[in-house]
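Accompanying notes for the structure given below.
Every protein chain except one is present and positioned as in the full complex.
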Amino acid sequence: MGRARKSLTHLSESGELRMVDVSGKSPTRRRARASASVVFPAGSLARVLREGSPKGDLFAAARVAGVQAAKRTSELIPLCHPLPLSRVGIDIEVRGGSELAVECEASAEARTGVEMEALTGAAVAALTIYDMVKALGPGIEVRRLRLLEKTGGLSGDWRAAGR
Amino acid sequence: MGRARKSLTHLSESGELRMVDVSGKSPTRRRARASASVVFPAGSLARVLREGSPKGDLFAAARVAGVQAAKRTSELIPLCHPLPLSRVGIDIEVRGGSELAVECEASAEARTGVEMEALTGAAVAALTIYDMVKALGPGIEVRRLRLLEKTGGLSGDWRAAGR
Amino acid sequence: MGRARKSLTHLSESGELRMVDVSGKSPTRRRARASASVVFPAGSLARVLREGSPKGDLFAAARVAGVQAAKRTSELIPLCHPLPLSRVGIDIEVRGGSELAVECEASAEARTGVEMEALTGAAVAALTIYDMVKALGPGIEVRRLRLLEKTGGLSGDWRAAGR
Amino acid sequence: MGRARKSLTHLSESGELRMVDVSGKSPTRRRARASASVVFPAGSLARVLREGSPKGDLFAAARVAGVQAAKRTSELIPLCHPLPLSRVGIDIEVRGGSELAVECEASAEARTGVEMEALTGAAVAALTIYDMVKALGPGIEVRRLRLLEKTGGLSGDWRAAGR
Amino acid sequence: MGRARKSLTHLSESGELRMVDVSGKSPTRRRARASASVVFPAGSLARVLREGSPKGDLFAAARVAGVQAAKRTSELIPLCHPLPLSRVGIDIEVRGGSELAVECEASAEARTGVEMEALTGAAVAALTIYDMVKALGPGIEVRRLRLLEKTGGLSGDWRAAGR
Partner (left out) sequence: MGRARKSLTHLSESGELRMVDVSGKSPTRRRARASASVVFPAGSLARVLREGSPKGDLFAAARVAGVQAAKRTSELIPLCHPLPLSRVGIDIEVRGGSELAVECEASAEARTGVEMEALTGAAVAALTIYDMVKALGPGIEVRRLRLLEKTGGLSGDWRAAGR
C-alpha cells in the first residue's frame, strides 16, 4: 500500500490532488513519443486523400495544431509543470485503407518527463483531422492514444511492446 | 467529386484550409455527446480506485479539466468557431475491471455543431486521468475517442450504433 | 435540504461539479459591480502616489490588466460560462492615506450574471497594483474583494448594504 | 527620493511601466505562501459543508483552478516574468463557523520571486469557491488576500507577523 | 474638441482607457478585410518559393496561425470586445519578385466591427511567414499592415483608395 501511495504521486495521503514537487531534481534531457490513429469508415479516407491530399493544408493544419497544443499542455492538464520544450514534431502517415497514424515527439531539458506533451500533441492533431473531415459523416474515431517511447529521467527508458 | 468537395467543407477548391462561413445560419439548439475510455493494465485500476477513489480529487480534477478544455476548443482546433457553450458536463464511470469510461456532453445555442467541444472535453478529461495515474506504469491507453450522439443542426440528429 | 440543493447549483445531487445549463434562458441585460481594496503600510501609499502618480502607467496598467482578466473569466473560473461582455470598466481611487479602492463594472447581454467577471476584474487589477508596488515591502494586502451591486436576471437586483 | 525610485522597480524614471530586467541574476530556489479567506453570512457555510463537503468536488475544483491560475500568472499580471514553477499547492481549511481559509504555496528555481504566483493562485481558488456557492446569496466576501511568507532571493526571507 | 472627444471613444473625458459600451446596439453583420506585405531582400523570395512552395506547409502554417490569432484578438488588444467570429480566411499571394501579400477577411454578427480581428489575423500570418523564413537573413520586413475594406455598422461601408 505504501508502494501504491508512492505511485499515485499526484495525490496526497488524504487523496487531495497536488502538483509534484520537482524542485530537488536536476534538468536532464527528456524525450517522448506518442501516437493516435484516426480511423475512417470504408471509403472515406480515400476520398479525403483525393481531395485534401497529404500535400494540402489538411495535414499541415493538424501538424500546426498538434505542435501548438503540446506547447500548452500545462494549461490543459492541471498538474503538468510548464516545460521549456526544445522540440515538438508531428508525423502523419496513411496506414492501410482506413487509418491515418499520427505521431508526436516532444523533447525538453527538464526536471520532469514530456509524456503528457507528446500525448496532448497527438490528441489535438488527431482531433484537428477529425474536425476537417467530419463533414464526411459521424463514424470517424480516434483510437489508441498512447505512449510509444520515453527516454531520460530516473525511471529509465521505456518502449511500447510490438513496435 | 463535386459531392466530395461539398463534404470537405474546411478545404477550398484548391485545397487551402478555411473556416466555414456560418454567418448565414440562424442559431439553433445544439447538443453533442462524446466518449473516451482510459484502459489500464491488469490490477492498476483497482489500485487507483483504492487510493484515489471516485470521491477523491482524481475524478474531480478530470471533470474540471474536461470542462475547461471544452470551453477552449476554438483555441485548440484551428477551424472551430468560438461558441457560447451553455453547458458542459463530464461523467466518469468504472467499467469492468480495467476501464474508466469518460463521457462529455456539450450544449450551445449556436450556428454550428458542438461535436468538437464534446470530443475535446472527453479527450482532455481522459488525458488528465492518465497524467494523474501514469506513475503506475506506462501501459495505460486512451481508446475509442468518438462521438456518441448529436442533435440540432441541418444534417439532423445522429446516434452511434450499439449504444 | 431540497432548498439547499437548489442553491448549490454548481453541484449535482451526488456532489459532482457541473456547469449550470443556461440554454433554456433568454439573454437579458446584466450588469455587476465589484470592488477590492489595496491597503498599504503607513507612508507607502504616499510614496507610490508621488512616484507613480495616478496619471502614470501604474493605474493604467491595473486598468488594462483588470479589463483583460474580466474578459478571460471563463478560462480562470472552471464553471463560468463564456460571456460576450459588452463593457468592462475599472476605476481606481485613493481613499484616505493608505488605501486604493479598485472597482470593476461588467455588462453583458447574457443568459447568466456577470458577477464573477466583475470580481475577477477587480481582483486582477488589485493584484497588478500589488505587483508594481511590492518592492516597497511585503506588508501590502488586498482586502474585501466583494460584489457591490448586480442588476438583471431572474433573482432580481441587489445592492450591498452601506454603500 | 532616489530610494523611493529604487523601490518602485516596475516604473522607469519617467513613470513608464517596464518589466524588471532579471537577466543578470542567477536562478535560486524561491518559495512563497499566500492566503485568502472566503467569509460567509451566518449559516451559509454550514450548508455548503453539508452539501458540497470537503471530500466533494467543490474543494477539488478550487484547488485545480488555483493551481492552473498560478501557472498562468504572467499572462494575467502584466509585468510578471514567465516562471518555470516546480510546484503549486492549494490548501483549504474550515476556520470557525463562517470562513474558508485558502492557502497557496508556489515554488520555483527562478531569477525572481514567486509571490505573485502564490497570490494569484489563492485569489482564483477563493473566487472559484465564491462562484460555486454564490447561489446561496450575494453577501459572501473574499478577505485578506495577502502574502504569508517568502524565502529565497536577495531581499531575504520574510514571514508575516502573527502567524 | 467635443467632436474630437467623441472620436477617441476608448478614452474617457479624463484620458482613462475604457472598453466602449456596446450593449445598446443590435448585432448586425460585419465584415472587414486587412492586408500586410512581407517584403524580402533580392533573391530570397525565389528561394523560399523553390524550397517551401505555396503547396507546402509554409503557407498553410501562416493561414492557421492567422486564423487562430484573429479568434484571440480580444485577448491581445486590451479594449476589443470578445466577438463570435463566423468566418476568418487568410489568402497569401506572390506579388512581383520580392513580396508576399497576406490578406485576412473576418466576419461576424456583432455589435461592433471586426477591423481589429482582420488586422490581427493579417499581422500574425505575416509574422509566421517571417519566422519560418528568417534564417535566410534579417532584412525581411512587414510593410503596410492596413485595413482594405469594412462593411456593416453605423459608420457605413468603407474601402481603401487605390484598390
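Letters are used for the chains, namely A, B, C, D and E, taken in the order the chains are written, and counting of residues starts over at 1 for each.
Methods note: a contact is a pair of C-beta atoms (placed from the backbone, for glycine too) under 8 Å apart; a residue touches a chain by one contact, two chains touch by 3 or more.
Not measured: the values here are computed from a predicted model.
Of the chains on view, those touched by the hidden chain across the whole complex are A, C, D, E. From the set E:22, E:64 or E:104, the residue in touch with the chain omitted from the display is E:64, counting the whole complex. Residues 55-57, 60-61, 63-65, 68 of chain C touch the missing chain (whole complex, contact as defined above).
One chain is missing from the display, and on chain A it is touched by residues 29, 55, 59-60, 63-64, 67-68, 71-72, 82-89, 107-109. For chain E, the residues touching the chain absent from view are 4-11, 15-17, 47-48, 50-53, 55-58, 60-61, 64-65, 68-69, 72, 76-80, 115-116, 119-120, 123-124, 126-128, 130-136, 138-147, 150, 158, 160.
Heads up, the rule we're going with is that only the chains that are shown with their structure count from here on.
Steps from chain B to chain C, taking the shortest chain of touch contacts, total 1.
With rounding to the nearest 5, the Cα superposition of chain A on chain D corresponds to a rotation angle of 120 degrees. Taking the mean of the C-alpha atoms as each chain's centre, chain C and chain D sit 15 Å apart. One inter-chain figure worth recording: chain A and chain E are separated by 32 Å, centre to centre, where each centre is the mean of the chain's CA atoms. For chain D, the set of residues that touch two or more other chains comprises 55-57, 60-61, 63-65, 68, 72.
Taken as a contact graph, the chains fit none of the simple arrangements: neither line, ring, star nor complete graph.
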